[in-house]
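A protein chain is absent from this complex, but the other protein chains hold their places.
== subunit A ==
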Amino acid sequence: MSYFSNIFYGIKTLLTGMRVTGKYFLNSRKGAITQQYPDNRGILKMFDRFRGEVIMPHDENNEHACTGCQKCEIACPNGTIEIIWDRGLDEATGKKKKKIDQFVYHLSLCTMCGLCIDVCPTDAIEWGQNFENSVYDRTALTRVLNKPDSKIRPGVED
């Protein structure tokens, strides 16, 4: 009698499906995944693995972790990163040492592949959460990531 068992199986599975969607319907008030973007700009938090742009975090002493090794510049497939470097006197040892002058980042060339961040030996650069990158002039997309007068954090070696 597979005819009747077919009917009952059909009805049962349909009701199971309706129970699932019904549960979603009742919980939609609490769990809506829609972001009402321009309105919630203040509280909108992007997820951890979001690839917005490359940033170089600085600590409170205006120090970063970039040694100027240029591994990121070599890893970058499309020339997004340009490091202008110099040699300066290291205060601790008194020897001449490579240091960055300007870490230039062309956001308009970047494909967010993340190779530079993977390759960085000192974790000097990482992903930023900012996604509002529209500008009126494309020169605004070329950024210097190290802040003015910043220097390398003492003890960071690659």
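Here is the rule we go by: a residue touches a chain if its C-beta (ideal position, glycine included) is under 8 Å from a C-beta of that chain, and two chains touch if they have at least 3 such contacts; residues count from 1.
Methods note: contacts and distances are computed from a predicted model.
Colleague: Leaving aside the chains you can see, what is the UniProt protein name of the one that's missing? Options: "NADH-quinone oxidoreductase subunit H", "Sugar ABC transporter permease", "Integral membrane protein" or "Secreted protein".
Modeller: When "NADH-quinone oxidoreductase subunit H", "Sugar ABC transporter permease", "Integral membrane protein" or "Secreted protein" are compared with UniProt, the left-out chain turns out to be "NADH-quinone oxidoreductase subunit H".
Colleague: Taking the entire complex into account, which one of A:36, A:93 or A:134 touches the absent chain?
Modeller: Going through A:36, A:93 or A:134 one by one, A:36 is the residue touching the chain not shown.
Colleague: Would you indicate which residue among A:17, A:79 or A:121 is in contact with the undisplayed chain?
Modeller: Answer from the full complex: A:17 touches the omitted chain.
Colleague: Suppose we count only contacts with the excluded chain; which residues of subunit A make the list?
Modeller: Per the touch rule, subunit A residues meeting the hidden chain are 7, 14, 17-18, 20-22, 24-25, 27-28, 31-34, 36.
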